[in-house]
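All remarks here apply to the structure that follows.
The complex appears here minus one protein chain, its other protein chains still in place.
For chain A:
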Amino acid sequence: MEKTYDVVIIGGGLLGCATAYQLAKRKAGRILLLDGNEIASQASARAACLLTRARTKPALMELVQETYDCIAEIEDLLGESLELQQCGSITIASSETSLKGLEALEEAATRFGIPNERITKDKVKALLPWIDAEAVDVALYMPTDAFIDSALLCSGYAKAAARLGVTLRPNCKVKEIMVEGGRVCGVRLADGECIEAPVVVNAAGSWANLLMRPLHVGLPFTPVRSHFWITKIDKERFPAGHPFTVIPDARAFTRSDVGALIIGLRESRCQSFDPATLTGQLEDFDFRKEAEWTVLDECAPLLKPYLHDIDDLPIAHYMAGPSCYVPDAMFIIGPVQAYAGLFTVTGCCGGGVAAGGGMGRLAAELITGETPFVNPALFAPERFGEVDPFSPEFQQRCADARSNKKGG
């Protein structure tokens, strides 16, 4: 096994794999990707999978478009489908505040050339058989929006990266990032093996700050619980392929899933977690299981005008996972100034599936010294100054970023 690489990426989730793919595309030398578990097995397998194109921040639209471009490229490269489901999306407004948000989204989409149209209640009902359309004041339909199985997308990035020469080593836990004289020199694995590299990319998601802690670097994010509920299958009511919805007034999104409805809800006070408490695998982590019903209980009255029988809807599954939230709800991508050669791509803020391809591209461009395709200052790791991600106060700031989110 080789002991020297040009780039070592820590983390086989969406952001690590997308970065590996983008670096390999740019022929950035010998690249190694490491993960303590299987590739695409942790937070990237617990995502809601929405690929919402329209964003009020133009840079984010560029990042999302890059993900769509990556999907097409990877399908071509591998000769296999990543099963993108172009179902369209409907953003729903039923209040003055949410109408303002919808108008901003409409304006951004039009400016960026994303097809969109306001649709009538009748059309809403035709597209979404389950909805009580009377509660809908204004609906914005974007027919080219899609969703994708996030684990399949992540595996797609990894397979494409491997096809282009990246070495993947799953089930290979990194114990520490090695530094010497103010720059990184590689990583040490849990079994003691050392791998040398002049560039190390920390894409370890929720675990990223645990690797930064011995270096006295705090990345400005913390894991915050995201979750969704999946109803029992009812193919007539929830036909496969119907548009996903974003309902800010209900702090909710929905999407179809093989005849069931996935419902994502955001509680009024989101739950952050101290990264020091994380377990090696998310299946062993306590996301506070009682939230399955306490959060549904809190949020159901908001969703009830659109889904009248939410109280009696049979719930088949509940899925909780960590989203890495940053106080300004923007990603963290770029060099870590304290150590030459150390980079990070993290802080998905619930948008890692949609923007991952673009986040990987920006990270790759910053590593190879290309001109970045979006302004990297927006995502600079040091933009908050010095932070302590292990302090409860900072963790609360991150949780508030999710609580105050304006979209679904």
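Assume a contact is a pair of C-beta atoms (placed from the backbone, for glycine too) under 8 Å apart; a residue touches a chain by one contact, two chains touch by 3 or more; residues count from 1.
Note that contacts and distances are computed from a predicted model.
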item	value
Choices "ABC transporter permease subunit", "NADH dehydrogenase subunit L", "Electron transfer flavoprotein subunit beta/FixA family protein" or "Oligopeptide transport system ATP-binding protein" - which one is the UniProt name of the chain not shown	"Electron transfer flavoprotein subunit beta/FixA family protein"
Of A:D122, A:E236 or A:D286, the residue in touch with the unshown chain	A:D286
Option touching the unshown chain, where A:E96, A:D122 or A:D312 are the choices	A:D312
Chain not shown, touching residues in chain A	1-2, 231-232, 283-284, 286, 289-290, 293, 296-297, 300, 310-316
